[in-house]
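As structure tokens, the structure follows; a few thoughts come after it.
Removed from the display is one protein chain of the complex; every other protein chain stays in position.
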Amino acid sequence: MTRSASWSWETGSRTLADLGELRAVHREVHEPAVSPDGERLGVVVVRGDGAFAVAENGELWEPELERAWHLRYTPDGRLTALVRIDDMWTVAVDGEPWQRRFPFVWNTGFSADGRVIAAQVKEGMEYTLCVDGQLWDRSFLSLRSYALSADGRRAAALVQVEELAEADTEKFAQGTWSVAVDGEPWEQRFIGLWSPAISPDGEMVAVQARTDRFEYTIAVNGVPWESRFACVWEPSFRPGGAGPLAPARVGSTWRLMEEGEQLWATSFVQLWHLRFSPAGERAAAVVAPEWGRFTVAVDDRPWGCTFGDAVLPPVFSPDGKRVAATVGHRRRWTVAVDGQVWEESFDMAWMPVLGPGRGPVLAKVQRGGEYGLAVDGRLLSQRYELLWDPVLSPEGDKVLLRGVQGGKYVRRVVPTGELR
Amino acid sequence: MADLADMQVVDKGLEKAVAGLSEERIQEVIGSVLSQAVAGRLKLYLQTCVHCGLCAEACHTYVSRDKDPDFAPVAKVKDTLAVMLKKKGRVDAEFMKNAARVAFVECGGCRRCSMYCPFGIDIATMIMTVRRICSLLGVVPQYIQDTTNSHSATSNQMWVQPDDWIDTLIWQEEDAQLELPGLRIPLDKEGADVLYSVIAPEPKVMAQLIANMAVVMNVAGIDWTMSSADGWDNSNMAMFSGDLEIMGRIERVHWERALELRVKRMVMGECGHAYRGAVYDGPKWLGWQGPPLPMIHAVELYYDILREGRIEIVDKLTEPVTIQDPCNIVRGSGLHEKLRYVVAALCDNVVEMSPNHEHNYCCAAGGGVINCGPPWKLSRLKSIKVKAQQLGRTGASLCITPCHNCHHGIEDIIGHYQLHMRTSFILELLVKQMKMPEGVRG
Partner (left out) sequence: MYDFVRGPLVWIALLVFVSGLLLRLVWMVKTVRRDPTVLPAMTLRHSLRSIAHWLIPFGSRSMRTRPFFSAMSYAFHLCLLLLPVTVMAHSVEWQQSWGIRWWSLPPRVADGMTLLVILAGVLFLLRRVMSAEVRNVNTPLDLLILLIVLGPFATGFLAYHQWVDYQTIIVLHIVSGALWLITIPFTWLQHMFMFFFSRAFMGSEFGAVRNARDW
């Protein structure tokens, strides 16, 4: 069952927080965050006495904070913040700081179900990962990025495992980096590693690996693919599939590789942001069929229209039948759906939101400094000071709108048919 | 005559690499680079060059080294790429070491010579191709290789750890609040108008520049943000070390961070090479014809906000001031007029160097030359006597350098040639001389 099924889909609107009121009371009110179900708005405020606090739907969190930032809601709707108390940092969840305090903690990340919260940590002079308040057993010279498995039970991070003296280019070339999975580093050393990804079943960890100065490949559980490439981009796992897929550069063009073998027949000037349909049977990626022109290719077939500025990561509809992406051309932004570009363009457009079947495609957009909602290429008349991505109900018949108008945060549910 | 002292410089990066280099490998690498599409244009250039030597006088290294013919742009090509082509790559390791010195230390790719060659022959690109070949062979000066390694490992130029970066931002915000209460450095703000990016030496050694920019952004009322995540660094030494894969990778991180945050444009601090990397070389390698969002150099930002009256200058310098035109934003982007508009707003007594604008001489630090590090410092300074003379003739006591490389390079020149002068970024003057909101500063 989709998580959103349990949310309130009763049509109508509710005002849940008043930023104007907060601004009147507090010295500073920062950028708010909104829970996925739209029921809560959290925001960092600086009180008159200079202390920081987090206000959720107008209510201040209990603890006194010297500093708070990076408000993020977990997918299951808990509010997290990075907070400083007594000159030490920690993660606070729904107002409860973790027991452990650190010299520094940052980059909170969540499992897909939201149950597990992780963050990068500095302890002493070393770096490690903290998962649900528990530190990994080992710490490292550096830890640069990490991934959590969908269920949050496994974590993989890029870690520096060999000391490197200043300007020691020789040692660097021998490999000083590894991947730590649940705190245990692989035996293998690499010159460079990027973008860890964990397979849906949590069994495989794949990364982009630089195996020599000018040699790249994908390494899976420590074992590099046999083939080497001029460059690679991030690996990803197909739902229900086996090994990872990744774009790789051969000569001066890019190809899509699956477990080291070429999958799509076409080579592109660029190929990145591979995405899969929810069931995994289709794949789409941003490609450049020729230099300076970008589009989306679905299962190796590029759309007919191309764009000069950029095409952002594509997104599939829940049934996997449609693909849409934000596209930029001549400094204007809009959305293209299955190769059809929307008529109107905007100062900026966010990731399109698609429902099942033939329902409308929605996107949050920005024009003239204000936010609005575009539906199938038409900008609706409502304007917002702030707006979050719209959410479609599981059946696709209703839309959850989360926006700030006149300083007030309003949660609205509207039948899709009434979007005007 | 090449400089004997330069030939004796011991650079660990070069020595070690050439020790293990086979001629087969050299031939293979040269062959593969010169068979690529870009090499075609270079061959055409080599066939067109009439060997007239008119480009010689254009190069600061030639002029500074008492017209040593080996420092003429055409000679640098003759001694490197032309030989590789003629011998079909059959050159030895010693040759490569020499080529690396010429390509990394004796040419900064400033492109001035292309404005003096009657055919507009693109010497700089040919030299960059030599660097590419050197890089593929691992024959790269140690220090610039180290910065490239840092880009590879950390996405930033100076091995800045993520916590240090964020901590610096927080600390600079707190510092700047002393100047301007209520000031903020909004982090990761989606949908902001501007993403501001800097080069890694700022958090490392010149963090106050971040606070300064925060003051300007806040007073000018710009809807801006900075990134707490990778992509905050716009510098790109991999572009100059010949590691195009890392160059492309970090430009991707840089631009994708801006796209993720859905900002409308990127503003960058006073740096020249970073502009080049973000606007030309990076996007080009990645398949973009230009950057995916507009990139606004700090000079353009200052120009816009001054012209629109969003900040006001209340105090002007009266001392004689001169301006260094950074190659990458002047020859590289035509910002010289805007630069002068901004400087005129801040200084009453501007004494121009001659020649200037697009015809300026490079500072000899850019193009990765300064990044080749201490072993080559003396060589670099010998190659830039002409700038010392130019600066000296102005009689200015301050040289405005809207580029990190120029800034550092000219500081070195001032020290070495004992000029009575100091350098400054525009930003440093701007925050001191602009009007602060009512009741903030007496």
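We just call them A and B in the order they show up, numbering each chain from 1.
Convention: contacts are C-beta pairs under 8 Å (C-beta built on N, C-alpha and C of every residue); 3 or more make two chains touch, one makes a residue touch a chain.
All of these numbers come straight from a predicted model, not from anything done at the bench.
Summary of contacts with the chain left out: across B:Ala56, B:Met237 or B:Val253, the touching residue is B:Ala56.
In the complete complex, the hidden chain is touched by one of B:Lys12, B:Arg25 or B:Lys78, namely B:Lys78.
Taking the complete complex into account, B:Gly334 is the one of B:Gly31, B:Gly182 or B:Gly334 that touches the chain left out. Where chain A meets the omitted chain, the residues involved are 269, 290-292. In the full complex, the hidden chain is touched by chain B at residues 37-38, 40-41, 43-45, 47-54, 56-58, 62, 67, 69-70, 72, 74-75, 78, 114-122, 280, 284, 289, 330-334, 355, 358-359.
Everything below uses one rule, namely that only the chains that are shown with their structure count from here on.
Mean C-alpha positions place chain A and chain B at a centre distance of 32 Å.
Of all residues in chain A, only 27-28, 30-31, 67, 69-70, 103-104, 106-107, 120, 122, 127, 142, 144-145, 160, 166-170, 172-173, 176-177, 191-192, 194, 210, 213-214, 216, 230-231, 249, 252, 269-270, 272, 288, 291-292, 294, 308-310, 312, 328, 331, 347-348, 350, 366, 369, 371 touch chain B in the complex they form. If you check the complex, the residues on chain B that touch chain A are 12-13, 16, 36-37, 135-136, 138, 142-143, 145-146, 149, 152-154, 161-163, 166-167, 170, 182, 184, 186-189, 191, 193, 223, 228-230, 243, 245, 248-249, 252, 255, 259, 262, 264, 286-289, 292-294, 373.
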